[in-house]
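Shown below is the structure under consideration.
All protein chains of the complex are present and in place, except for one that has been dropped.
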Amino acid sequence: MGNTTGTLFRVTTWGESHGKAIGAVVDGCPPLIPLSEADIQPDLDRRAPGQSAIVTQRKESDTVQILSGTFDGVTLGTPISLLIPNEDQRSGDYREVERKYRPSHADFTYDAKYGTRDYRGGGRTSARETAARVAAGAVARKFLARSHDVEIVAWVATVHDITGDADPATVTRDEVDQTIVRCPDVDAASRMVEAIQSARKSGDSLGGVIGCVVRRCPPGWGAPVFDRLEANLAGAMLSLPATKGFEIGSGFAGTRMTGLAHNDPFYMDGGRVRTRSNRSGGVQGGITNGEAVEFRVAFKPVATVMREQETVTRDGVESTIAGRGRHDACVLPRAVALVEAMAALVLADHALRHAAIAPDAPPRPAGWGWGRFPDGGER
Amino acid sequence: MGNTTGTLFRVTTWGESHGKAIGAVVDGCPPLIPLSEADIQPDLDRRAPGQSAIVTQRKESDTVQILSGTFDGVTLGTPISLLIPNEDQRSGDYREVERKYRPSHADFTYDAKYGTRDYRGGGRTSARETAARVAAGAVARKFLARSHDVEIVAWVATVHDITGDADPATVTRDEVDQTIVRCPDVDAASRMVEAIQSARKSGDSLGGVIGCVVRRCPPGWGAPVFDRLEANLAGAMLSLPATKGFEIGSGFAGTRMTGLAHNDPFYMDGGRVRTRSNRSGGVQGGITNGEAVEFRVAFKPVATVMREQETVTRDGVESTIAGRGRHDACVLPRAVALVEAMAALVLADHALRHAAIAPDAPPRPAGWGWGRFPDGGER
Amino acid sequence: MGNTTGTLFRVTTWGESHGKAIGAVVDGCPPLIPLSEADIQPDLDRRAPGQSAIVTQRKESDTVQILSGTFDGVTLGTPISLLIPNEDQRSGDYREVERKYRPSHADFTYDAKYGTRDYRGGGRTSARETAARVAAGAVARKFLARSHDVEIVAWVATVHDITGDADPATVTRDEVDQTIVRCPDVDAASRMVEAIQSARKSGDSLGGVIGCVVRRCPPGWGAPVFDRLEANLAGAMLSLPATKGFEIGSGFAGTRMTGLAHNDPFYMDGGRVRTRSNRSGGVQGGITNGEAVEFRVAFKPVATVMREQETVTRDGVESTIAGRGRHDACVLPRAVALVEAMAALVLADHALRHAAIAPDAPPRPAGWGWGRFPDGGER
Partner (left out) sequence: MGNTTGTLFRVTTWGESHGKAIGAVVDGCPPLIPLSEADIQPDLDRRAPGQSAIVTQRKESDTVQILSGTFDGVTLGTPISLLIPNEDQRSGDYREVERKYRPSHADFTYDAKYGTRDYRGGGRTSARETAARVAAGAVARKFLARSHDVEIVAWVATVHDITGDADPATVTRDEVDQTIVRCPDVDAASRMVEAIQSARKSGDSLGGVIGCVVRRCPPGWGAPVFDRLEANLAGAMLSLPATKGFEIGSGFAGTRMTGLAHNDPFYMDGGRVRTRSNRSGGVQGGITNGEAVEFRVAFKPVATVMREQETVTRDGVESTIAGRGRHDACVLPRAVALVEAMAALVLADHALRHAAIAPDAPPRPAGWGWGRFPDGGER
């Protein structure tokens, strides 16, 4: 339980870090969306290990295969099964992690819950699981881009105590990807890289904050009460490994403003209702207002450090343990892809949920489909 | 859609602010839990308007009725229907809010989504809806207290720029309730009260942060991946009106620590696995580790202010609007009950989900039930 | 758990037979559908006790109240709370049914599951619960009629060994309601009435079969695999009290045909794909083909009989029990409303699910909504 998300655009992930493979099943993607592995692989490559000097050098090409749900280059409306083989299943020596709980990892809690665990590379709790989410998120992103021209951009906003400047209104994926740390502020980025390399050298690790903006959601996506869009986004982000916080719009800082200063005044802009500021973060009462959806996600420093730390064994004996092998000293550069993927999953779900009841859905010309535009164009 | 939460302990709320009533249906509460209105009313009273000088003076006794699901004083295992009549349905003059969108409220987004809305008092988007959640949460709390001795305490941590001291390890509900602002730091509390009264006088409003601790969750509650306990808590908290952020354990501040300093070392404490610090916030890999679950929730300043603000009408004409009538200048004192209720709902659900698969559930003596203890005692 | 059905058009029912009230919450009904109690009451009246000489004379006016989800005469898109007070809560003498399990009732199984039960009138297991479903079904029916002109007609096909003739292609609700037994074959109907009265006189009871047809579902409603339309219909029908069987199209009799005779040949009818026969029952591969959806539901004879039968007590002592008080000798005439209601719930849900992904939804003129037709007309 707990491995499925979404009401209409539903994703189930499976797989352990050192098992045969990991994967995802996407159920509910509308038909007629052009889709091939080439639409998914670039997102996976942004998450992949070994992509730069500041990430783990574990060898995994993370090559995705689409096993079902497409035909003649388009989606069928049936479940899309995505599979990523685990190539680098180093047999390794797991005797220590089998017995000892790594601090601030989930070894102890999995034993407490299940009475057993796959201790190789963290098993199901490994961040490797997120590759499956990124693959599924790429499908959601394709759907959102085609049907609603929605664009999602995330970036590294801070690493440890270094903050980069980024304007949510304008930041692009190209700007994000121009530095290996994925911070669009080039100066801050170079200091972040240094900080990460320095932490690695000392066997330590760093955390940080990822910012994300979603552009061109139409007004009306979301739901009242328990499935408010920000609730689903918060749940999605806190479902990512190592996350400790979420804020939307003005967030925690907004609690130090007064209502008069905080409110977003409405005005008309060429027939469209707009707000002059966006402290709401694009969502009011759980439903999009047409402004950009803006939020931030806090990632704790990586739990695996290369120095001895106090712990206990499975048998209740006090001991120590130190991290070994190849690990990220900071997950932020790779986590940008995770945040975007989870945002895409939440939004695709709400796009479909809204389409189901929308009383004022735009008229669709005869012959139109998700994947075919009446002007014959492709998006 | 969106008005139901939970997998096994399921709650559906319904009702508009100025309709006949609001309510909740709790489906999945185990049988044999002693339950009457007297178990629920105290939590509602903590949320109720008119309870002190610093909250709205709207007149609603918020008296709950249990319409189903109990018999002879205990739960039946069938749905518990909770109803709270709306007493104060002032006919009022709604001509202005019918036409004009209140800034940073959900008037516009509801129109955008549904093509209509009940504009009286905010309709479904009114925070009044949360009374139904508090009633449902009281049922969850009763179940958790009886079956697992779980205790949930929330408090006002900050109002605007005033921070109160509170020790999550020891703070009690009595300490919280000793000030009308529900901050256990008496000095800070009096400054908070002043700030709220000052804001109200100037027609302005304030926000703040609520802290919450959940004690005595056994290790093993939660789930991998999408239903990590912190994901469900974050989703629950961001589903509350006016919330803009959530953080657990070290939260956003933790992103400025290094891994060596951040990790929680394990040690043995009388046969129990414990951690020396609790930056994880009681959850590792989405599953409780037996330490206290600690989190914070950001509430924006109240959107209703008593001064003219720029807005537009339903017909797309620019205009201005000012709040009128009785409103909170700061929701934090009342929102303490909301945060506790949502936490209780999430935890009750995971308690049941874990019971379904737990391989090492403690042996239950013959004749035992949720509501009957073998020693004849009551908890 | 188990008291909610539907993915997008979701209904939760609650209430015990002799509690304060019963009710339903309908979440997911699209906005702008005209709706008042007058749309619901007629369906409830068809289910109500005391409506004719052949049904139980229990006194319940079954007057429904809409507590939320509508405003200015139309649905809001928010949850519709429906409440039916229990008027006839005769205190009665329940000492016998408290101790003794009524044969073929759910007294024993509820005790086995929950360790307790509300024994007054069967509590949650009472067929009284179905009034809440009928009320919710009336909302679904209203939506289906307005948005898709869908029509649902059920009738009593057999009582015990008496079979009435009815042509699914043409049978109308008026024809059904012209006899108190709700069989459109007037001759058979009078024999059914006699049989029911005879059974009642001898303290016995009868069962039978209800037929149902759903007209004008567009092709494309339904889903592959687990949520095939016939799967959801079967589940809905077998969720009704006293049901023992379901068949669609050719049903059990169709197993005695060969494929050549059984297949439904396709032909063109004015641009529409049609089938010459309808042994598929309007559904192929779980999805509607545009033909009428036709199915039948088996109801066992009523379990409450007025003669002593062998049973055991809650304490495991063998004993006997006889029914007392006012009961139906045959539920079929009232169950017609139940079958229609459950069919409406299933179809409304699939209508919305299909709208969410339909690539070829018909173009909607500007300004159109579920409740407003561009020609200004009402349906």
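Letters A, B and C mark the chains as written, and numbering starts fresh at 1 in each.
To be clear about the criterion, a residue touches a chain if its C-beta (ideal position, glycine included) is under 8 Å from a C-beta of that chain, and two chains touch if they have at least 3 such contacts.
Since the structure is predicted, the reported quantities are computational estimates derived from the model, not experimental observations.
One of C:Lys113, C:Lys201 or C:Arg324 touches the chain omitted from the figure, and that residue is C:Lys113.
For the chain missing from the display, the contacting residue among C:Val193, C:Cys212, C:Ala236 or C:Val339 is C:Ala236, taking the whole complex into account.
Contact with the chain that does not appear here is found for just one residue of A:Arg46, A:Arg102 or A:Arg117, A:Arg117.
Checked against the full complex, the one of C:Val64, C:Val139, C:Val181 or C:Val302 touching the unshown chain is C:Val302.
Contact with the chain that does not appear here is found for just one residue of C:Gly164, C:Pro184, C:Gly222 or C:Pro333, C:Gly222.
Looking at subunit A, the residues touching the absent chain are 1-4, 8, 10, 12-16, 19-23, 25, 27-28, 31-32, 65, 67-69, 71-72, 74, 76-81, 83, 113-118, 123-124, 369.
Within the complete assembly, residues 1-5, 7, 13, 101, 103-106, 108-110, 112-115, 124-125, 129, 158, 160-161, 199, 203-209, 218-228, 230-239, 241, 243-252, 254-260, 262-268, 271, 273, 275-276, 279-281, 283-290, 298-305, 307, 309-312, 316-318, 353-354, 357-360 of subunit C touch the chain that is not shown.
The chain not displayed touches subunit B at residues 7-8, 28, 30-32, 77-78, 224, 352-353, 355-357, 359-372.
Definition applied: only the chains that are shown with their structure count from here on.
Contacts between chains leave no pair untouched here, as each chain touches all the others. When you average the Cα atoms of each chain and compare centres, the chain farthest from subunit B turns out to be C. Subunit A and subunit C have CA centres that are 44 Å apart. Inter-chain spacing, taken between the CA centroids of subunit B and subunit C, is 37 Å.
Inter-chain centre distance (subunit A to subunit B, centres taken as mean C-alpha positions): 27 Å.
Of all residues in subunit B, those touching 2 or more other chains are 1-4, 13, 113-115, 124, listed in ascending order.
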